[in-house]
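Excluded from the complex is one protein chain; the other protein chains are retained at their positions.
Now for chain A:
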Amino acid sequence: MTSTHQPTETGEQRASVRVRVNGVPRGLDLPVRRTLCDALRQDLELTGTHVGCEHGVCGACTVLLDGEPVRSCLMLAVSADGHDVTTVEGLTEADGSLSPTQQAFVDCHGLQCGFCTPGFLTTISAFVRDNPEPTPEEAREAIGGNLCRCTGYQNIVASVLRAAEITRERAADSGADVGTGTDTEEDAR
């Protein structure tokens, strides 16, 4: 639970916040006006989350709040109290290998300068989780709120479709674990 302190001599009210970031519970003591993206970068030193426009237009700061993409620049860190946050650093698989979305960006050359990439990766990870078989139109709609100033959109759209493909492939590979196993696959092993 958030506990707030009286304003200090600078007039800056501070608060204690408990938030689970990439699966790890973290305690923070920060000014109440600090945005979530600044808290991630400055207080937790997770600089993978990038800060672009700071008013919700560019999408670079997108993180997952309880699994859903949100703009971390449009959210106060104190409002995240008691919630789960996943940043780009938390997308890799448990064994350290690249997630389907990350692998898709490698496969499809989905980044150039890379500034916008963390926001795309978080957004697309949630999208392919919810839409395992997107059409190209749905892929475009999904990333409509993310800007790439290198304008490499064609490859990013291809990356969305590839990420969904890898997700399906991995689900099929894990066979019976996810209930999609078939006799053919069993025999193949």
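Just so we're on the same page, contacts are C-beta pairs under 8 Å (C-beta built on N, C-alpha and C of every residue); 3 or more make two chains touch, one makes a residue touch a chain; residues count from 1.
In the analysis below, contacts and distances are computed from a predicted model.
A.B. asks: The complex has one chain missing from view, so what does its UniProt entry call it, picking from "Branched-chain amino acid ABC transporter permease", "FAD binding domain-containing protein", "NADH-quinone oxidoreductase subunit H" or "Fe-S cluster assembly ATPase SufC"?
C.D. replies: Its UniProt record gives the name "FAD binding domain-containing protein".
A.B. asks: Of the residues A:13, A:47 or A:112, which one touches the chain left out of the display?
C.D. replies: Within the whole complex, the residue contacting the unshown chain is A:13.
A.B. asks: Have a look at A:19, A:78 or A:166 and name the one touching the chain we're not showing.
C.D. replies: Touching the chain that is not displayed is residue A:78.
A.B. asks: Considering the whole complex rather than only what is displayed, give the residues of chain A touching the chain that is not shown.
C.D. replies: On the chain A side, contact with the omitted chain comes from 2, 4, 7, 11-13, 15, 32-33, 35, 38, 54-56, 59, 62, 65, 68-71, 73-76, 78-79, 81, 123, 137-138, 141-142, 144-145.
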